[in-house]
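Report on the following structure.
Note that one protein chain is taken out, while the other chains of the complex remain in position.
Order as written gives the chain letters A and B; numbering starts at 1 within each chain.
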Amino acid sequence: MNIILQNIVSGLLVGGVYGLAALGLSLAFGVLKVLNIAHGELIMFGGYIAFFAFSAIGVDPFLSILIVFPVLVIFGLVLHGTLFTHIVRFEEEDRIKNSLLIGFGLTLILQTIAIQLFSADERSILTAYSSAGFELGGIRFPLIRLGALLLAIVSVVLLEIFLNRTWAGRALRATSENWQTAALNGINVRQTYFIAFGLAAGLAGLTGVLLATGFSVAPSIGLQWTLKALIVVVLAGLGSIRGALFGGLLLGVAEALSAYAFGSEYREIIGLIMFVIVLSVRPQGLFGGDHA
Amino acid sequence: MSRKVCLLLCSLLILVLAACGGEQAPETIQIGAVVPISGSLAGGGGQVERGYQIAVEDINAAGGIYVKEFDKKIPIELTLLDDESDPNKLVTLLESLNSDQKVVAYLGGFGSGQHAAAAAIAEKNKIPYIGVAFALYAPHGQGYKYLFSPFPKSQDMASDIFAMLNEYLPEGERPTRVAVFQEQTDWGVELGDLWREQAAAQGYEIVVYEEYSVGSSDFTDIILKAKEADAELLLSLPTPPDGITIQRQMAELDYTPKFQFTIRAPDVPTWKDLGEAGDYVALAPGWFYGMAYDGVAELNEKHMEMTDRPADPIVGPAYAAVQILADAIERAGSLDRDAIRDAIAATDMDTVVGPVTFREDGTGVVNAPILQYQHGTIELIYPSEFATAEMIYPIPPVSER
Partner (left out) sequence: MPKLTPRMIISLLIALALLLLPLITDDDNILTLLLLTFLMAGLASSWNILGGYTGQVNLGHAAFFGIGSLITRQMWLGGWPFALSMASGCVVAGLAAAVIGLPAFRLKGTYFAIGTLAMAEALRITIGNILPTVTNLPTEVIRNYELAPRYYLMLTAVLLIVAITIYLNNSKLGLGMMAVREDEDAARAVGVNVLRVKMIAFVMSAFLAGMIGGAYAFYFVSYYPNFTFGPLFSFDAITVLYVGGVGTVVGPLIGSVFFVILRDMLVKNLQGVHQLVFGLLFIVVVLVLPGGLVEAWDRIKQYVRINQSPTKNQHRETKAQTYPGENLH
């Protein structure tokens, strides 16, 4: 068995999850110019919904997407309507600042709710095919993680189609480039903001499903995934949709290779250093500069 | 006029009598606990909280603790605060329990790091401290006088696994090729070193020794190394999230050692979520609800009412901590902190975790059972005189379960 190739494959498979985690954050940032640090908590809620759909009524996690996504979209709309809509009136600089603050308050609230509702113990989904996989050229491909990567790719493709082929999607892109011009061209910016934030929350929910099937969910996992997503978003370039996925894959592979080369305790450090180096060479991120 | 004088005299007399009667008995015995109820340690913190609550209810249902100094039973008042898994908050709350509640003793929270900080505050405030759910030995090496921990320590966990395998398996069948996944934390380093020592002493060879940092999202690298080296025994002590990911990836990468001993992660009741992938893992949570000690059945019953399952692994030791404290207060016959401290040191009693005494350094002499998940239920496999089932060895590969 080729160990180095196997490590790369595992890195790619994990990287898909990073990418999906970053996708929603990137979308919200690109369009609304808000940095929602409660993104990880939305991921967590998505994971719990998938978990209970599976354990209580036996819904396959990859089918439960059909429940998780709309529920989280609605949740996102509510959050935007009650909280973030007050922020988007501000200048860009103040938006980021105030969204950080609102997000901070929100993390505390959502974590408490999660502990009260679900208890603090880690939950995870194990399906009949969770340990299944196939070998190809001596490399093992676990089905569940292939499914995760596939979900991430499909999400990006569908989002791209939405952004490029539909009227609402074009409105989103126009708003992300310049909301004033968009408003002058008859785009309902308020509505666009709602759509973007709702979609971002929905994408967070999908990420949660992948955590529940590939890792575990607990009320306190939010910060860890928000940080990871933030790094991927910036690595890719703010607001770049395709870039978010590539950024995630790249980070996954970089981590896997550094674990292989330097030992497992250095996997994240090398990833972070690589990130800093990339930024110092290309300060606008790998795929930044031109908008999605 | 004379009546007024009489009244005055009478009330004076009462005052003098009251003053002679010594100190008034307090209405309650103040005990303080700071436990992580939110944040990353909240899962274990919840178990500790349940254990304390049930124990205090039980003691108060019997009227409280008899204190000789006041010649009466006084109920316990437990003030339990949430440190949010943050050592800074832990320290402030411990200080406020000292200042506001004037607690006679501290009960510990969860997690070795939290205990290390809390024990130092207890030492500074000269308040006896009983902590469970920490196997880290290091704080006991500090020479603290007020720290007590009726809980198995790294030393027990390091030697017992090899003792068990050597007792059950004839030479030649033992899983002598060992892989250690060592978490890069102080407990990880401490236990990793002990495993290395013990393995060499008991005829085992460490073929893979891999360090990793907490919170990794991919363990392919170390799993493949163990698989390549054909390691037969896997030793590790991951946090629950790391442990769950490792277990999943081992199944995905089709690696099953002949025996797997995992400390900490399988202690969470939700390890069962892993189903077959988490089966056959051996664990040492420090206690087991199936042990036939006095009070365990009642404890399980009360825990059932709260959570629909028998007592979790840390609930027992937490309950025992309160038992030990109550016993010590009764023997001290007073609410003086130093008297209670000395009484705890002299503990020799039966609790829900079995007989407990303390060594000079504050570590408890307690049983450290080894358990194994067998077809979804936990069985006690060691020490053999308590065993509820035989050890399953070698464990079947995931693909054949």
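Here is the rule we go by: a contact is a pair of C-beta atoms (placed from the backbone, for glycine too) under 8 Å apart; a residue touches a chain by one contact, two chains touch by 3 or more.
Not measured: the values here are computed from a predicted model.
Among B:Ser96, B:Asn166 or B:Gln202, only B:Ser96 touches the chain that is left out of the view. The missing chain, though absent from the display, is touched by one residue of B:Glu84, B:Glu276 or B:Asp327; that residue is B:Glu84. Checked against the hidden chain, the listed residues A:Gln111, A:Ser124, A:Ser155 or A:Ser240 yield one contact partner: A:Gln111. Although one chain is not displayed, its contacts with chain B can still be listed: residues 37-38, 80-82, 84, 86-89, 91-93, 95-96, 98-100, 112-113, 116-117, 119-121, 123-125, 138-139, 142-144, 184-186, 188-189, 211, 213-214.
Contacts to the hidden chain, counted on chain A, fall at residues 29, 35, 37, 83, 86, 90, 93-94, 96-98, 100-102, 104-109, 111-113, 116, 223, 227, 230-231, 233-234, 238, 265-266, 268-269, 272-273, 275-276, 279-280, 283-285.
Following the convention adopted for this analysis, only the chains that are shown with their structure count from here on.
With centres defined as mean CA coordinates, chain B is found 37 Å away from chain A.
The residues of chain A lying in touch with chain B in their complex are 1, 3, 6-7, 10-11, 14, 17, 55, 111-112, 115, 119-126, 130-131, 133, 140, 142, 144-145, 214-216, 218-221, 224, 228, 252, 255-256, 259-260, 263-265, 267-268. Considering their complex, residues 37-40, 42-43, 45-46, 85, 184, 210-213, 215-222, 224, 228, 240-241, 244-245, 248-249, 251-254, 268-270, 273-278, 398-399 of chain B touch chain A.
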